[in-house]
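Below, a portion of the complex is reproduced, with chain positions unchanged.
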Amino acid sequence: MKKIEAIIRKSQFEEVKEALHEADIDFFTYWDVTGIGNEVSGGIYRAQVYETRFIQRRMITFVCRDHLVDNAVKAIINAGRTGELGDGKIFISNIEDSIRIRTGEKGPESLFIKD
Amino acid sequence: MKKSYKYLSITLGALLLLLTTVSLLPAQDTVAVAQDSAVIAAQAAPVATETATFVEPTIDAGDTAWMIVAAAFVLMMTIPGLAFFYGGLVRQKNVLNIMMQSVILTAVITVQWVVFGYSIAFGSSSGALAPYIGGLDWAFLKGIGISDLSPYFISHSQPTADGGTIGTIPHILFVLFQGMFAVITPALIIGAFAERIKFGGFLLFSVLWATLVYDPVAHWVWSGDGWLFKMGALDFAGGTVVHVNAGIAALVMAIMIGKRKNYKGHAIPPHNIPFVVLGTALLWVGWMGFNAGSGLAADGLAANAFLTTHLATAISAATWALLDFLFNKKPTVVGIATGAVAGLVAITPAAGFVGVTGALLIGIIVAVLCFIMVGYVKGKLGYDDTLDAFGVHGVGGIWGAIATGLFATPAIQNYSGLFYGNAGQLVTQLIATGVTILYSGVLTFILFKIVDKLVGIRATPKEEAVGLDLTQHKEDAYTAID
């Protein structure tokens, strides 16, 4: 099982969400974060224009079985890309175990619903 | 801090120079005009010819109805108005501190006002002191009965049995209405030192300032004995007394207390702009009590003050939005809010003296002045007036006081400004403004020094970093834990 963490633009969230769905990633968790990266964004405050490298972003994370990783990454890249500085990053790491709280199921089978 | 003193002197000096220079130009008929002015005629001399059927003076229910509401409206300006306008602009970790300052000033200055503030501001004293400060006759409002009429009036008055003239609303209502002004004036200053002041230092400073700066200046300009009043200075609802006074104190405080840690002249985005909108809107609404109430009656003058206030505010807000658009491509919410407040400030001294044209020009120009001031000049000068208390109230107030001397028209009350042929009025306005700047500037400087010695004013770097909410009040504004 792998954990995917993607830091994306908030404005691409809808697209990424749908792309993930098509890549069979139905379960994920996200929250809002602030990112410091290459992108610079501006604001105005009482006639002063200021720039900030602190950008509001969204962190999406999910754990999936190994064979889904490639498609998931491709989905995020396609849906999350605008081509301009600041599209974000994807990080992949290893997960040793996963447990479904409701049933106590362990391992990969805690990650999907058998029917 | 050496450097701060330099800035302080330069700024104050420049302002005074400007004012005195202009004062020297056409200074003739000032006194003559002032003579005419029975605007606020406390304990006025016999005027009314007693008619055969003398009617005992009574409280006018209509005027009283309006003035009760006007007082409540001005209360609403400080809390929640100013509390949210300022509270929305600061960072999240300091919002409670700024709101607490607004609330505690409402509490403490109200008590001060009843105990002695009203008396020294609007009461009489004998001898040489009379033009400068009132006595303690009205301390604890003693001697003021509930059916006594207000000795202060503007457009509505009635003859008394002894041949004098008296107002149409209860005296205690006048006390209350004025008390709301005494509350909001020091509350305006807090914008300057926001995010870095010790609570104790702030409180002591504010009470001393209210007593030693606000009360005397109110006496000079609004009391029947006041020397600036006698000189004919026009200040309908508090241009010099409230805004110039507080604005200059704000500048001095901002310089003296020093910049916030990490402040490099760049803006820090407000933590909650909807709160800023809420505050601005309640200030706008409440200001109708402030300005339209300052005629102390429900009549055409009140309606005119409402009109000029609403109009100047509207066009100042629109102008700021336009400038935002022209210079920075986007009209901003904080911008339009700032423009609105600048308009409210500038029209304040003029509201009962000017008409539609005056209001429009005052509104447009104040937006331009403040836009330049807070957007460009402030950054150059390098002081850290956190919420632009000087940039908006100081600059707007000075412009309003001067503009009253320009646009006052006999079509409204019996006063003319420069553009209506009376250059002397402008001079008088400049003198009143200059004196207020000087007095407020110097006294604020001294009070800072004293309070800093006694209890300390500047928060520690750690307190500043953690935030004043937690360090001064042990509270968090928002708690998500459930």
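When the chains are written out, they are named A and B in that same order, and each has its own residue count from 1.
Simple rule for what comes next: a contact is a pair of C-beta atoms (placed from the backbone, for glycine too) under 8 Å apart; a residue touches a chain by one contact, two chains touch by 3 or more.
Note that the structure is predicted; figures quoted are calculated from it, not measured.
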* **Whole assembly, copy number of each distinct chain** => A x3, B x3
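We adopt the following convention: only the chains that are shown with their structure count from here on.
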* Rounded to the nearest whole Å, what is the centre-to-centre distance of chain A and chain B, using the mean of the C-alpha atoms as each centre? -> 52
* Asked: Which chain A residues qualify as touching chain B in the complex?
  -> 43-50, 52
* Which positions of chain B touch chain A when the two form their complex? -> 266-270, 323-324, 327-328, 330, 332, 334-335, 338, 371-372, 374-376, 379, 388
